[in-house]
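All protein chains but one are shown at their positions in the complex.
Note that the chains are named A and B in the order they appear, and that numbering of residues resets to 1 at the start of each chain.
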Amino acid sequence: MSEAPGSTRFDAVPLSSERETRFVSENMRRVFLLIYRIVGNVADAQDLAQEAFIKALQRRDQLKDLDKAAHWLSRIASNTAIDFLRRSGRVSFSDLEDLPEPFVSSPGESPEELVLRSEHRERLEAGLDILTVRERTALLLRDVEDMPAEDVAARLNCSKATVRSHIANARVKLRRHFERRKA
Amino acid sequence: MSRHAREIDLALYAAGDMSLWNRISVGLHTANCEQCKARVQAYRTDRERLKQDASELPAGLNWERLAAEMTANIRVGLAAGECVAPRGRKRVVAGWWPVAAVAGTVMMLSAAWWLNLPASDTQSISHAMRGLVHSRTVVADEQPVIEASSGGIKLSENGSELQVSQGGGARPKAISVSTEGSASARYIDSDTDQITITSVMNVQ
Partner (left out) sequence: MSSRVIGFLIAAAAASAQTPSLKIDLPKDSPIVVLSVDPAGSRATPRGGAYLIDLHASLSLRNSSQKHIRGVALAVQSQEVTLLGTKATVSVPSMNVAPGDAFSMHIDQTLTRTLRGGDGTPSVEVQLDGVLFDDLSFYGPDKLHSQRTLTVWELEARRDRSYFKNLLTPASAEALRSEMLRQVDLPQTRVQVRGRATNADPDREVQFALLNLPDSPVDLTGGTARVSGDEASAPRFDVRSLSKRPVRHMEIGWIVKDQDGHEFLAASLPADLSLAPGQVSQVVQDSALRFPGTSIQSMKAFVSAVEFGDGNYWILSRKALEDPQLRSIVGPSPEEQRLSQIYRKKGLNALVDELKKF
């Protein structure tokens, strides 16, 4: 294989152990969705999820037990998403981008189930849309990732009282949103 | 406590996000107030629903394909992070598309190379990567820096420096900076009392 002079060669490196491979595959969907709910679009969520895993794997020496890495990884993921929003200079509540992939349904789902799933998804996305970034992030970390409030506070670099306020506001806003939709 | 509990208290109570004393207090109230009890239940239901709905993928997403692509990019990114960023740089390249675009092509060519390497070589490369620790400080001198002080305005970038000050060594009456990358210095003409404001802004 020849190289152009001065070029850099990127050599594909397999994830170096079976545990690391499992670490990525078991957490990928959860991390992707966490970041996706924070930033609001698939393309950025993909980039950032990759970045989060890279960071995590580069810091694997900080973690004694890869099998207990869920919260640690969630911290890195949410941090990565929040930093991205900062770098982009503005927070926007963007709609889903048009996806290049054709619609893919799960085998065996009835049309009614498909519609229901779509409604749930749309309801959630509309609800998350009305929250501030900090409220949304605090809510996702606490209620979806089941992270203890103290850990959420540490992640968002604020006091426990402040994070409780974010979580409470988020829940109340979401409740009111659901009630309005029902009405 | 007033006739009903505060909405935010009910929202916190539903998931146990309160101090012990407040939990007891709200718990005692909801035990005797059907309306507040119903609100708490609604918050609990919301929480379950959120967890369920949040695990749904975006509409129309081919997850298997996306996951495979991400896994491949992570592998390449680990390698690219070493090649692109010299030791001492904090950040791995944030945008993956350019790296992935190049690496995608190279991957195909290099996979065969990797597989044909003696096992000892692949292990030592992996080990070297695993042992790498990135410094956490950004190499900052490539950034332009605008500075405002009693001497005027200074702009520095990549070792070049530009100073803008009033002729005759006059000190500015006021200086200000803007986080968008500009600085201003205000001078008063001693003869005409006219105010002149000199500004320098980075437009890169």
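One rule holds in what follows: contacts are C-beta pairs under 8 Å (C-beta built on N, C-alpha and C of every residue); 3 or more make two chains touch, one makes a residue touch a chain.
All of these numbers come straight from a predicted model, not from anything done at the bench.
Student: Touch as defined at the start, partner being the missing chain; which of B:33, B:59 or B:188 qualifies?
Tutor: In the complete complex, the chain left out is touched by residue B:188.
Student: Taking the full complex into account, what residues of chain B touch the chain not shown?
Tutor: 90-91, 136-138, 140, 143-150, 152, 155, 157, 159-168, 170, 172-183, 186-189, 192-204
Student: Please output the residues of chain A touching the missing chain, sorted low to high.
Tutor: Listed in rising order, the touching residues are 85-91, 132-134, 157-158.
The rule is simple: only the chains that are shown with their structure count from here on.
Student: Averaging only over C-alpha atoms, locate the centres of chain A and chain B and give their separation in whole Å.
Tutor: 14
Student: Could you pull out which chain A residues touch chain B in their complex?
Tutor: For this pair, the touching residues of chain A are 1, 8-16, 24-25, 28-30, 32-33, 36-37, 42, 46-47, 49-51, 53-55, 57-58, 60-61, 84, 87, 96, 99, 101-104, 117-118, 120-121, 123-124, 139-140, 142-144, 149, 164-165, 167-169, 171-172, 174-175, 178.
Student: Quick one: which bits of chain B touch chain A in the complex? Just the residue numbers, please.
Tutor: My answer: residues 7-9, 11-12, 14-15, 17-18, 42-43, 46-47, 49-63, 65-67, 69-81, 83-84, 92, 94-97, 99, 102-103, 106-107, 109-111, 113-114, 125-126, 129-130, 132-134.
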